[in-house]
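These notes concern the structure reproduced below.
With one protein chain held back, the other chains of the complex are shown just where they sit.
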């Protein structure tokens, strides 16, 4: 018997070949408040996007997750695609997953790999979604933007995305790095960051981030439904605090990750 | 004179070739409470398993241990085998040792290496044993499970292994990662985790973990003897606290590791 | 479409070929108080030096910066050159940028790369500029020196650069490492370190460092102008403290970096 998959730098397992034309890329990997990840998950579910590839890597953290039913899950990134249903929209490739890389050089390698895949499918514009931790509960999260090119600013400001800031900021991780790499390729890049406490997964911030994004892309995504779910999630914060305390008590090293149930409240 | 062994990624020194048929693999490396390591050590001693290989690696921590008699011991993993003594049982390969890898990429490389060895011997099911830190002394440790495939859950639940949990958990290190890699190879994988305080080595938790394991494998391991030793170990916790305090006072940087004597109380 | 620049160890993008004869190298990368970086930025602006190359690297931190207008900026090092305007001066290559490497091995690789570039252009003497954190506000920063060869000490001491110290010190990062590497190449190396609190970017310390440097190099750099700007910057410390506090409150993870406006007060 042979080893079927040696865990090397990157292993991309394709389920099918996506049939997309000049797609855009929307990225939402785990980060502060899981804002980007929850937003992309919501989009893939509401738009009924199709998963077409899973990526594994030895740059990911050295662990597996245990889902609520006791089944283990490897650390991975996942690619989905969605075919535009009318000419006013664009085909989309979504990138999400349960992890980023665990070292600086791993993050560079991962961002390179993602951009390489995007370029292969002819991507000309990249949207990256994330949270912006503010260290306090936020009722109405503002959305901050960062872009690769000047020309991208006016349409964002028209949608109340805040572009100017007082100091020089940072975008740590894939959401920032693929924009830097995109710029070199003459690919347009936009990062949308929703304010979030940074303490809990925050669907309310995800909703805030999706508001300008869906307008920009002319997508009809069921936002009312998301609003309700965000409200439910809000109610769950108190409960989550209890669960977390109990988890700490019962499970110790088994650390907090959004539960599937919590995810269902979003998507 | 030549360098006999340059310390590279992995050096596997075989003492003999094990004569096993479709063996299972049982892993117990150091981790929280040394629960898995103590459990596997107990099995290898009680079953009179035969050591057949030692593995060294530059992914291990940059140190050696000093045993109680003053002899130094390299960081290493060790493989044992055991031939089933009747047709109702299966041959077993045991993996134990005094360390895991010291970096994320090292953990990936180590897990790959272990799986490669397992696949080479035709392993079709892997059991990994570990502790689950709860931050308080536990009289009657519960045993939690995590598996690669649904079909493995019912037999575990019948033996009171807890499979469902409220949140998404993690298994950090080799115990989790080789299950993730096994899943891809269509190898079944089961992780059994015993509750433990996380403060001391915990033979009582090892005993808890061995209870469902020996039933699953139809092994007659002297559990009464282990029970007594676990009780003795319990009495030693207070003493260990004293020893540790004294060690800190006397030896400073020489950090706590289970003493051979403490190990003997188990095995 | 092809990937135009895969982020590898180092990518050096040349804008033009500098026409320099036996130039010196002056390095000022980010470090404590951004003393070296601000000093070199001031020199490149006042001397109207010409940017000729940008260097990217996967040894840099895995992030991008967001400038005040919302445009993202990659982590990078930049090379400038300046042609001496009379025979009493020397041609200069300047190295500055927004980052150093993020790992020990990355710092070695980066320092090697920089030295290789310097040697290629025939550099025979290297000046590195930096801060020396003292943990309190400093009105009149002293300047400390460190050199590769004995013969370089007297001219520095004549300019009140402090060469003797009570203990053995360290220069961490590129400013120190390229001097170590230069020494082996029979290249002279001088490090000038200005006292700084270490809490804020400190143009006053940059000014202190430039005083002996410009005398050594017979450069007529508008120091009065810098003095004024340093005073303005000093007034801004209190404001910066407010901005920082507000930033922490508003932006959370978006960490402090000197703003473009703050930079303009210097350059």
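In this document, chain identifiers A, B and C correspond to the written order of the chains, with residue numbering beginning at 1 in each.
By definition in this document, a contact is a pair of C-beta atoms (placed from the backbone, for glycine too) under 8 Å apart; a residue touches a chain by one contact, two chains touch by 3 or more.
Given the structure is predicted, the values throughout are model-derived calculations rather than measurements.
Chemist: The complex has one chain that is not drawn here; which of the drawn chains does it touch?
Modeler: B, C
Chemist: If the hidden chain were put back, which of C:50, C:73, C:185 or C:214 would touch it?
Modeler: C:185
Chemist: For review purposes, identify every residue of chain B that touches the missing chain, sorted by number.
Modeler: 1-7, 58-75, 102-103, 106, 243-244, 246-260
Chemist: Pick out the residues on chain C that sit against the missing chain.
Modeler: Chain C touches the missing chain through residues 32, 101, 104-105, 107-109, 111-112, 115-116, 119, 122, 132-136, 144-150, 153, 163-173, 176-177, 179-181, 183-185, 189, 191, 198.
Just so we're on the same page, only the chains that are shown with their structure count from here on.
Chemist: What kind of graph do the touching chains make: line, ring, star, complete, other?
Modeler: line
Chemist: By how many degrees does chain A turn when fitted onto chain C using C-alpha atoms, rounded in steps of 5?
Modeler: To map chain A onto chain C, rotate by about 90 degrees.
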